[in-house]
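Just one protein chain is left out here, and the rest sit where they should.
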Amino acid sequence: MDVTDTWYVVLAAALFTIGAVGLLVRRNPLVMFMCVELMLNAVNLTFVSFAHAYHDLSGQISVFFVLVVAAAEVVVGLAIVVSVLRRRPGATPHDIAILKG
Amino acid sequence: MLDLVWLIPALPLAGFLLLLLFGKRLGEPLAGWLATLMVLGSFVVACIVFAGLVERPGHERFFSQVLFSWIPVGNFQVDAGFLVDPLAMTMVLFVTGIASLIHLYSIGYMHGDEGFPRFFVYLNLFVFSMLMLVLGDNLLVTFLGWEGVGACSYFLISFWFTDRGNASAGKKAFVTNRVGDWGFMVAIFLTFATIGSVRYADVLTAAKTGEVAVVTATAISALLLVGAVGKSAQLPLFVWLPDAMAGPTPVSALIHAATMVTAGVYLLARMNPMLAVASDWVPHLIAWVGAITALFAATVAVAQNDIKRVLAYSTISQLGYLFLAVGVAGYVPAMFHMVTHAFFKALLFLAAGAVIHGMHGEQDMRRYGGLYKYMPVTCGVFIVGWLAISGIFPFAGFWSKDEILAYAWDAGAQGKALWLIGLATALLTAFYMSRQVFLTFFGRYRYADPTPEEINEAWDARIAAARSELAEAEAALEAGRAEQEAARAKVEPAEAALVGARSEVSASETAAAAVPVAQLEAARVAVDTATDKDAKKAAQATLRELEKPGKDLDKARTGVTKAETALTKARDGVTSLEAQIQEVEASVTAARARVAEVEAMAARHRPTVDKVSVAGPPDLAGIEDYLPAAVQHRREHHPHESPAIMLLPLVVLAAGAIGAGALNLPFSDRTKFLERWLEPSLFGNEHHLSLSGVGQAILAVVAVAGAVAAIVVAARVYLRGLGRPAVIEQPVLEHAWYIDETLARIASGPGELAFEGTARFDRQVIDGAVNGVGEVVRVDGSLLRRFQNGYVRSYALGVAVGAIVLIGLFLSRASF
Partner (left out) sequence: MELAVFIVSGVILLAGALGVVLLANPVHCALSLVATLFAVAVLFIVQDAQFLAAVQVIVYAGAIVVLFLFVIMLMGIDEAENLDIEPLGGQRPAAHVARVLGLGLTLVVLLAAGSTVTGAANPATAIQSDTPNITQLGRLLFSDYVFAFEATAILLTISVVGAVVLGRPPSRMDDVAPLDAGAEPVEVKA
């Protein structure tokens, strides 16, 4: 049985869904971040798959940029988490709801 | 060699940057020397490039060097590049040459000024901007330089910015120039819209080959004229230039002689193919603006007393000549006169600066006089400049000015009128310049003369002295009178005492008379005869009793004598005081008379006008001792010649003012060096004189004779003291025909209303729209915020649901 590109895309869809559900159900900000990373990785996987399928390196380039943005996002996000937790130990995104308009 | 052209502006730019960074550290003479060397180097490079240009055959003298692509935006391609052709080269040579001399001079002139390095920073930037203006290979680079010189002139005019007047003079120059810049900018836009390029090479070619419609060319030329009028200080935008005298004198020389103001004429000459295409009224307008400005400024210069203001109006007038020449397509005479004018006007300004320097900042010519004794070199070069600008043979001004007049004469129907105006201007020029020379260097030495103000002050002092004397006498009189009153008060009680004493005497007499003599005798006898002690005692008592009235009488008489003496004394006191008072009264009267006399004298001798009299020494009778200390100070001070570093540039410029005429001698085509040199830049648009050599000679003779006559008249009035200067120096001329005042009134009246209307529009409509948008967003936001619960995960859920909806949408539309 041949592994077609569709398999990869389905796998990525499953990974994305797991990440999304995790983001929706978990309260720990760090774990929420990890779930975001899962979703990003799912997207990366589809990009690479399509690059493979269409013989176009642009997909891989996109993955490269996603990696960079993810790194930046994690750095800033973790800094925010650290500064929030420093003021309110044990805080969850739920607690930051006080910032709503 | 031509490739070196980028160095010409680069050197002053480097100087500017170096001075900006290290100027303060370099300190006083070094900063100046660095700036001077940079400009001098620029001049040397210009000479090399010039040599390179001369080597080429005539029609190839059009060299363009592109440094880099400046603004590459679609169709709009502008390169930062330089264009070297004879026209630009001429400008570059005299700009750098004269600027180096002015830099050198400034080292001496700005000596001791705390802003010394800053001054050279601006000066170098100025030269750089001017070179960009001249060398730019497209209109935009020229505009860059154009704005650069404007900004630098602002910096330099308000160089001593702590004085409010200087600061506002700078602003005035800037704002007035802006009005003209508007014209230039619109001209650039129009050029690009029509031709699709702003490079001179393209623009001029398009104009030559007839690709530009006459209407467009006319509009562009007219707009360029607006720009040129602003930059070159022509009517009605001339108002900034006289005020620009607030800057240090080398700046006046740099701006008014060599550089900035010639930019307008240069621009018009540069765009000559455009002018050639434009309909006739534009060149005619240029010629008439020039002619009228020339005459107008010359009339105003006649009545100015500030040595620099005379030169400022003279510059405006001479620039008028240049416009006149450009207007009659006499580009060669225009450039020729620009060069000679650069020499002699820089010379005159710098010499005036030397005079001001030697006179400790005094700028009023009425207070100069006889300075040739004190500053012979300055006087000598000033006379050279005077003769040159007056157009006396064979100085430089003669050749260039007469050529302009000849071109004017030759310019068709209007030519004769233009020529007449030019001639009148020439006569006035000779007159006011002679007035300046005579007032400054010849005649009586007036610097030590007290000014009318000081004389008034002295009279006031003298009157005050007399008055205080009077007040003193009056006070003495008052005191005497009070004393007399006191003495008089003593007389009356003395008299009363005398009367009392006398009545006592008469009472005592009666009492004494009442005592019988016999009884007295008997009592005496009884005393003598009494043997018994007791009896004797009794007798003695009786006797004493009887003798008492007599003794009382004696006492009373003595009292009367005493009272009489006291009364006499009191009366004598009053009398003697009376004499004293009379004496004091006399002195009061005398003092009063003196005050009246002094006041009368003051009324007679006080100066009638508030101007320094030029004719004779001021009337100082009677106030010699009362003059303020400043006068004495001036009497002890003597004007001095400037240091060599200032005189050297003067001498060089004087040589130029004498010999620059050789650039374009009208004798034959071979001697017209400048005309042949400029030919490639003018594309045959130069008008060629149809006047014969004899005709030219006649015109020249007329002009020179007029100038000589004007000088003679000036000598009669200002040297010999014949005639009254006030007849010539009318207030209306002194106030420049009240144009400045009128402009101010328009700006503060209808102008202010218009500005306020605009401001209201801005506040209510524009700001209203912006604030309205903000308000709408705010209200919407306050409605929408109810949908926000602040829980990040809820939002994520929303995103997920949205994504699912999208997938569903794709599914529903997909065809499998």
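Descriptive notes on the structure:
Letters A and B mark the chains as written, and numbering starts fresh at 1 in each.
As a working rule, contacts are C-beta pairs under 8 Å (C-beta built on N, C-alpha and C of every residue); 3 or more make two chains touch, one makes a residue touch a chain.
Not measured: the values here are computed from a predicted model.
Interface note: of B:285, B:476 or B:797, the residue touching the hidden chain in the full complex is B:797. Although one chain is hidden here, its contacts on subunit A can still be listed: residues 1-11, 13-15, 17-22, 24-28, 30-31, 33-35, 37-38, 41, 44-45, 48-55, 57-58, 60-61, 63-65, 67-76, 78-83, 85-87, 89-90, 94. Mapped onto subunit B, contacts with the missing chain fall at residues 791, 793-794, 797, 800-801, 803-804, 807-808, 810-811, 814, 816.
What we mean here is this: only the chains that are shown with their structure count from here on.
Per the touch definition, subunit B reaches subunit A in the complex via residues 781, 785, 788-793, 796-797, 800.
Looking at the complex, you find that subunit A touches subunit B at residues 20, 23-25, 27, 32, 93-94, 96-101.
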